[in-house]
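A single protein chain has been omitted; all remaining protein chains appear in their positions.
Let's turn to chain A:
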Amino acid sequence: MSFDVPDERRYLESHEWALETDGVVRVGISDFAQDELGDVVFVELPDEGDVLEGGTEFGVVESIKAVSDLYAPVGGEVVAINEALFDAPELVNEDPFGEGWMLEIDADDPDELEALLTADEYEDQIA
């Protein structure tokens, strides 16, 4: 089975993706991760204004069968969360790189992203 791994993003070994635009990093989980989890039924996210440290836990995604912690790719302030997921957590399954995004972080240091996996490296990890 092959999974979508968009090139322009960076990835964590724990299966989050990160996409930076003008210093703001949007975060979600990968196509592979949503498939492994199965039907997502619950997403717990931080509040806007919370300050996260890169590599630390920021929330939880739960499917019917599993619970999985979510990790921040970079440090910074949470400037947006995807509230649509509270009523429609299935968006994570349906569109993990689009409508299923989870939060946006105003990155303290966007260069932190350079330490993460490239699409090619992530593809090797899930192969």
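Note that a residue touches a chain if its C-beta (ideal position, glycine included) is under 8 Å from a C-beta of that chain, and two chains touch if they have at least 3 such contacts; residues count from 1.
In this text, contacts and distances are computed from a predicted model.
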item: Protein name, per the UniProt record, of whichever chain is missing from view ("Binding-protein-dependent transport systems inner membrane component", "CRISPR-associated protein DevR", "Probable aminomethyltransferase" or "Ammonium transporter"); value: "Probable aminomethyltransferase"
item: Which residue of A:Ile64, A:Ala84 or A:Ala115 touches the chain not shown here; value: A:Ile64
item: Absent chain, residues of chain A that touch it; value: 1, 38-39, 41-42, 44, 60, 62-65, 67, 86, 93
